[in-house]
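Attaching a single structure in structure tokens format; questions to follow.
With one protein chain withheld, the remaining protein chains of the complex are depicted in position.
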Amino acid sequence: MSELDSRHVVVRGIPRVGAPVLAALAEAGVSTVHEAQGRTGYVGPHIRPLQDGARVAGNAITVLCHPGDNIMVHAAVEVCQPGDMLVVTNTGPSSHGMFGELLATSLTARGVIGLVIDAGVRDVAELREMGFPVWSQYVSSQGTVKKTPGSVNVPVSIGDVVIAPGDVVCADDDGVVVVPHQSAAAVLEQATARLEREATKRQRLAAGELTLEMDGLRDKLIEMGVQFIDSSEVG
Amino acid sequence: MSELDSRHVVVRGIPRVGAPVLAALAEAGVSTVHEAQGRTGYVGPHIRPLQDGARVAGNAITVLCHPGDNIMVHAAVEVCQPGDMLVVTNTGPSSHGMFGELLATSLTARGVIGLVIDAGVRDVAELREMGFPVWSQYVSSQGTVKKTPGSVNVPVSIGDVVIAPGDVVCADDDGVVVVPHQSAAAVLEQATARLEREATKRQRLAAGELTLEMDGLRDKLIEMGVQFIDSSEVG
Amino acid sequence: MSELDSRHVVVRGIPRVGAPVLAALAEAGVSTVHEAQGRTGYVGPHIRPLQDGARVAGNAITVLCHPGDNIMVHAAVEVCQPGDMLVVTNTGPSSHGMFGELLATSLTARGVIGLVIDAGVRDVAELREMGFPVWSQYVSSQGTVKKTPGSVNVPVSIGDVVIAPGDVVCADDDGVVVVPHQSAAAVLEQATARLEREATKRQRLAAGELTLEMDGLRDKLIEMGVQFIDSSEVG
Amino acid sequence: MSELDSRHVVVRGIPRVGAPVLAALAEAGVSTVHEAQGRTGYVGPHIRPLQDGARVAGNAITVLCHPGDNIMVHAAVEVCQPGDMLVVTNTGPSSHGMFGELLATSLTARGVIGLVIDAGVRDVAELREMGFPVWSQYVSSQGTVKKTPGSVNVPVSIGDVVIAPGDVVCADDDGVVVVPHQSAAAVLEQATARLEREATKRQRLAAGELTLEMDGLRDKLIEMGVQFIDSSEVG
Amino acid sequence: MSELDSRHVVVRGIPRVGAPVLAALAEAGVSTVHEAQGRTGYVGPHIRPLQDGARVAGNAITVLCHPGDNIMVHAAVEVCQPGDMLVVTNTGPSSHGMFGELLATSLTARGVIGLVIDAGVRDVAELREMGFPVWSQYVSSQGTVKKTPGSVNVPVSIGDVVIAPGDVVCADDDGVVVVPHQSAAAVLEQATARLEREATKRQRLAAGELTLEMDGLRDKLIEMGVQFIDSSEVG
Partner (left out) sequence: MSELDSRHVVVRGIPRVGAPVLAALAEAGVSTVHEAQGRTGYVGPHIRPLQDGARVAGNAITVLCHPGDNIMVHAAVEVCQPGDMLVVTNTGPSSHGMFGELLATSLTARGVIGLVIDAGVRDVAELREMGFPVWSQYVSSQGTVKKTPGSVNVPVSIGDVVIAPGDVVCADDDGVVVVPHQSAAAVLEQATARLEREATKRQRLAAGELTLEMDGLRDKLIEMGVQFIDSSEVG
């Protein structure tokens, strides 16, 4: 298979992370997972939830489309399994409404738990009513054609993040973070430890303690040259 | 009347589309209507609903303002009739809050069913409470003056769409689509046919059928050179 | 104290406006207050509420951070008092998620009533659940470091508005407006008068009267050369 | 011809404005022409020149494309005549590079004097070398397909401006302004008068006179309540 | 003078920094000055030069306008002196072309050396030809009115930077940085020291030395846990 010929493929049989790890990562939440893997993997503030309160994590089925063409989204449906997240990207910028209620119906029938897309979606009212969670860059009615090939389950990217098929995609009200499937267990371990530390900290903060003291930040600030003064000293 | 003098007018007596067609277009929804007229008329993803779940269609009363000046919105009120939608545009980009609760009160008294505006609105909490639906580019407190003339019921544009007075403006959670008043009946016919096809399709997709087979997309993909392979073949 | 050394300070003891004035300004709402002080003080449409329906006004505790670093937000907590609003800015553009649930817990313990930030926040679901209102430019999971000093309670700016420590920050669904603490009482007086005028006007508009007549706008339009014509005259 | 069928047309034989008027409007420049027609017709700051110093005016050949598809640009070439400007728009937002050096070669052979496009162009180096002036929203390499029909010489819009076939499109370093073909002569008259007034004014300003006095602005400012004070009075 | 009445003023007699310090800060350049004052004062990447290669520093004459209204720019001319920079801001977002060749002619007659504006300018070709340097957010033909008062020489802000009358505004191809007039001499001292350090460093880098060694960054990286490996170890 030559390099150029290899461009348009639909790949079956990707690696997947087990349901318990996925459930625990979803529960931990996007921002905790992002911190747990060293502040990496966040796809950026331009990918926003279409609904409030959804919190999921699934194995990425990646789709690479031509802008304005959603034929590869249709091609991706049959390789989806329960617990998967569909991740739709384009070979260039696009605000087209590439996804709507019919595709969500089809994905729901396959057990897919949500969609991340760096373009637009439509049928917003229906998608919310169905409870199919979506994170997208745009809402747009602008329809698409089905005329240019692309690929399913090749490495893609959104923002500054590379997403391989089978990587864990966590999404909630804070946005979307990607965890390489190889590191899912290790990241979960860090996330769990972080959640425990935060639980303790939350109680102390609610009781009025200051991070200035708890985390030694006052000493750090003084060392950085920050002066604590009264407004009368400002002149 | 010379061309230059004709610029500042308030035109009464625009064409209107009847209530049953409007009701049916509203029910069909923005994305269906957009498809039904050949994927045209969508004003773009920058015009967003201020509320969730509103779904309306009305005859456009068009307003052309100077940026930062809303005097022509006031001028437009008396030419409005029940079932109209107000469409406010500017002769240049503007994020001003050109519209608020008092104007909505006045329009509601005239039977106007909603607002589309390519600038900003304010009094958001009050507008939501009143149930007066708005689709706008911005929310902004920045107030306006009443010092520069414009026109009411001349052709205007938002994004890439030209809007004539009396055109049908459909708006819902997907945004705003414009249907020329002459084609409203024909577009509705296409939309209705589309809705029927989709109802059937939805059932089959919910039962697990694939568009790959139903729509002959697999053959199309193969013809385009897309290869269906196993991950083991990726190497 | 030389000018250069003075840059990194935490200032205690800022001027504050009394609770009754704050409560009345909050009640008046952002757009009314903005009008009442001569259409100034609005920070712009890029600062959006994270929640629907919150309406607050408080004394500004201002924070100036290095982009991507939130150590000064921690430094600001101890100078906060009940009724304060935290206003977080950066020395350059930033979309980082500089603020989350733990900081909100700490601020809530101090009686702080809300946050305005020209960067990003995270833990959105938790913040909404806590009922801690936030107005921000972004939602972002992207974490921050604690390595570069800044200042607390120095004059800062958002958009085109300068904010001094102790200025009144009003925030609701329309966004954020800033009132200099010296003019808070005078602005409130204007706002109250305006609200009264609007109450009368609202009744008349609801009864079908037109601003064209009530405000003498028809004469003004005619004087500006606007012509009221029938569509048959358009040709 | 039914309304729906009428959508995809290539219209020959549009109205045109004569070369002397075009030349004089080009010479007057975009901002003067914009003022001369009452501050209307400017398509907005998002349409930028690809080169410095070009200054042209021509009759608009309008093109309406599907986003990501440039087949209608090809269809437009044969209806172009010497002195025409090509105006390319889309039925929805697009950043595709829809136009490049080969199309410019073809248009140059027909005597077309420039391009205005609300999407992207490519082959920038070649276009500059050819001296074919372009005003576009984007530069983008992203290629297009030729699969979806549109129209040539129907009314289109860019930003807030409606452009009819044969309207005068003026473009220079300030951007693009559109003059309805019926008002071209009247606008030119106003523009010429304005240029004469400005020539006189320029001399007086260069000699140190102030618009405060020349235009009576000082009195106007005082009437508006502006106070002229010394910094010592600021306190 | 009550607080509310004080809003619209033109203030004469601002503090100014002497010509030698201005010249040296201009020569140092925006990025060096920004670093020299602790990475503060940069107004942000949205304010861009209209020309290549200009490098100036002057005392800020600050102007605060109503969006779409440039009357206060006219009011500012007479308080300008040789060596001043005009800094034009608005009480809300605006892309209007508020400034053009006639105002530049008037300012040039007063010895003003440049303009910084957070809105738009027009007459770009003429401004470049005159050699009057401009840093703006937009280029726009959209004209303005002269109907709403504002102020001259009050504190204003652009992006995250507060600008007081008489502050030093440095501008070059990197953008615009503001130095409080009180710290101009101290910042210049730091800038000069920085330039000297950089001159030495430049020579060593040109000779092939690495910052990894020169600045001890390799040790720092290793301490941070960065591993230096061969591609064969990546697997």
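A, B, C, D and E label the chains in the order they appear, each numbered from 1.
Here is the rule we use: a contact is a pair of C-beta atoms (placed from the backbone, for glycine too) under 8 Å apart; a residue touches a chain by one contact, two chains touch by 3 or more.
Since the model is a prediction, treat every value here as computed from it, not as a measurement.
Participant: What shown chains does the left-out chain touch?
Facilitator: The undisplayed chain, in the complete complex, is in contact with A, C, D, E.
Participant: Quick one: which of A:Ser31, A:Asn70 or A:Asn90 touches the chain that's been left out?
Facilitator: Reading the full complex, the residue touching the unseen chain is A:Asn90.
Participant: Touching the hidden chain in the complete assembly: which of D:Asn59, D:Thr91, D:Asn153 or D:Thr211 does that?
Facilitator: Counting the whole complex, the residue in contact with the absent chain is D:Asn153.
Participant: Just one of D:Val21, D:Ile71 or D:Met224 touches the chain that is missing; which is it?
Facilitator: The one listed residue touching the chain not shown is D:Ile71.
Participant: Using the document's definition of touch, tell me which of D:Glu35, D:Asp84 or D:Asp123 contacts the absent chain.
Facilitator: D:Asp123
Participant: For chain D, which residues reach the chain that was dropped from this view?
Facilitator: Per the touch rule, chain D residues meeting the hidden chain are 5, 8-15, 71, 74-75, 77-78, 95, 97, 100-103, 105-106, 108-110, 120, 122-125, 128, 138-143, 146, 148-149, 151, 153, 165.
Participant: For chain E, which residues touch the unseen chain?
Facilitator: 29-31, 34-35, 39, 42, 44-45, 48, 52-53, 55, 172-175, 177, 198, 201-202, 205-208, 210-212, 215, 217-218, 220-221, 224-234
Participant: Since one chain has been left out of the picture, which residues of chain A touch it in the full complex?
Facilitator: So the residues of chain A touching the unseen chain are 2-4, 7, 37-42, 44-45, 66, 89-93, 118, 155-162, 180, 182-183, 186-187, 190.
In the analysis below, only the chains that are shown with their structure count from here on.
Participant: State the chain with the largest centre-to-centre distance from chain A, centres being mean CA positions.
Facilitator: Checked the centroid distances; the maximum from chain A is D.
Participant: For chain D versus chain E, what separation do you get between their C-alpha means, in angstrom?
Facilitator: Taking the mean C-alpha position of each chain, the two centres sit 30 Å apart.
Participant: For chain D, write out the residues touching at least two other chains, lowest number first.
Facilitator: If we look for residues of chain D contacting two or more partner chains, we find 39, 42, 44-45, 66, 91-93.
Participant: Once you draw an edge for every pair of touching chains, what topology comes out, line, ring, star, complete or other?
Facilitator: Drawn as a graph, the chains match no named shape, so other.
Participant: Report the complete set of touching chain pairs.
Facilitator: Inter-chain contacts occur between A-B, A-C, A-D, B-C, B-D, B-E, C-E, D-E.
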